[in-house]
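Worksheet for the structure shown next.
Omission of a single protein chain aside, the complex is shown with its protein chains in their original locations.
The block that comes next holds subunit A.
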Amino acid sequence: MLNLKKDLVVIGGGPAGLAAAKKAYDEGIEDVMILERDFELGGILPQCIHNGFGLHYFKEELTGPEYAQRFINDVKERNIEIKLDTMVLDVTKDRKVYAMNKKEGFLEIEAGAVVLAMGCRERTSGAIGIPGTRPAGVITAGTAQRYTNIEGFVPGDEVVILGSGDIGLIMARRMKLEGADVKAVCELLPYTGGLTRNVVQCLEDYDIPLMLNHTVTAIKGEGRLEAVEISEVDENLKPIPATAKTIKADTLLLSVGLIPENELSKKADVVLDDRTGGPIVNEGRETNIEGIFACGNVLHVHDLVDWVTEESQIAGAHAAKYIKNSFAKTNKCVDVKAGENVSYVIPQKIELEAGDRKKIPLYMRVSTPLTAVDINLYADGEKLYSFSEPFAKPGEMISVPLAQKTLDDLDNLNEIKVEIIEKEGE
């Protein structure tokens, strides 16, 4: 076994890991190692060949591979150590990381700080339990994306997509452009889970029908998928049998949600939040385990990579501070709570000393689509201030800054709560 020692170990070389490593390096921590299980850096971005990335962070529109390439180039310029084809097997709460690869065998790395950046995984057909047979041709949208954009084969000719998450919408257009007949995108809920721009550019541009309040009620076929049965659902999301119809298809793509990948986090006794599926963190993105940080989709599923970058820079900067011992906690923790119509808020707690509080953005999602909303912030029950937005959608993350006055006053508070409500009379 090879024993190594590193100031910072970053687990995962996708957008989160790359941004965290780069930021920590720029903050003076030069002894950084990224562990990546794939043969190259970039995470999922190399297969997200579509444009629409970077508008917030770079102020220009990039494709996924371009967004990744910029960070890969930045990391390589910085002399950050990268171990590819390396699988992390275990992380302990005293920050020992166990990994292995073909060249070096088994590695034990003692880390000054650890950044968890393992991303998320797709929900699969098993997770949603569709009735019917189990033929080939039922795959997740991300798998289809990998086949089509990386490996070079289009996985089918007649396609139905279940779920209107962004990957599903993007793959509807992609397969259509590659010559497939994309028959419909079915969404169980009365609204889409993807970004509005994707509904326009991927479905409306190519006349692909979006069937809201519809789900797949049966899978038919032996060996290969032959058809899917779809049905409308009632207000309780129960299929209405009389509405069932059969669509001929050899491929069913599932875009039915993403789950933060926290198997390693659990091994280190990191406490997870039931609502996000990711760790509970403070404003530096430190988990309940000292010196172990988390950022990107392992923390909560993001809709834009730009927010992943912003969040990972926060984690990288605080990991650097932790390593330099310039990171102190107050003895009191302010809870950040999700109020009415808010499904979650990140960070869940604020507990670092005032010197570290220059700017704290709160990331949140609404639980249901709303129009003409007020985003209200409360401190210990007293209203602080509001922001107005024309609408709020569950698919689009909202970022709200805490005002400097609130930050200065935090030591006297116990709880901050955010609610998002529709304005009265509209």
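Just so it is clear, a contact is a pair of C-beta atoms (placed from the backbone, for glycine too) under 8 Å apart; a residue touches a chain by one contact, two chains touch by 3 or more; residues count from 1.
As a convention for this text, contacts and distances are computed from a predicted model.
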Tell me the UniProt name of the left-out chain, picking from "Phosphoribosylformylglycinamidine synthase subunit PurL", "CxxC motif-containing protein", "Amino acid/amide ABC transporter membrane protein 2, HAAT family" or "Sulfurtransferase TusA family protein".
"CxxC motif-containing protein"
Identified contact with the non-displayed chain, of A:Gln69, A:Thr330 or A:Ser386
A:Gln69
Specify the residue from the set A:Glu151, A:Glu382 or A:Glu424 that touches the hidden chain.
A:Glu151
Kindly note down the residues of subunit A that lie in touch with the hidden chain.
39-40, 46, 49-52, 55-56, 61-66, 68-69, 148-152, 177-178, 195-197, 199-201, 205, 304, 390, 396
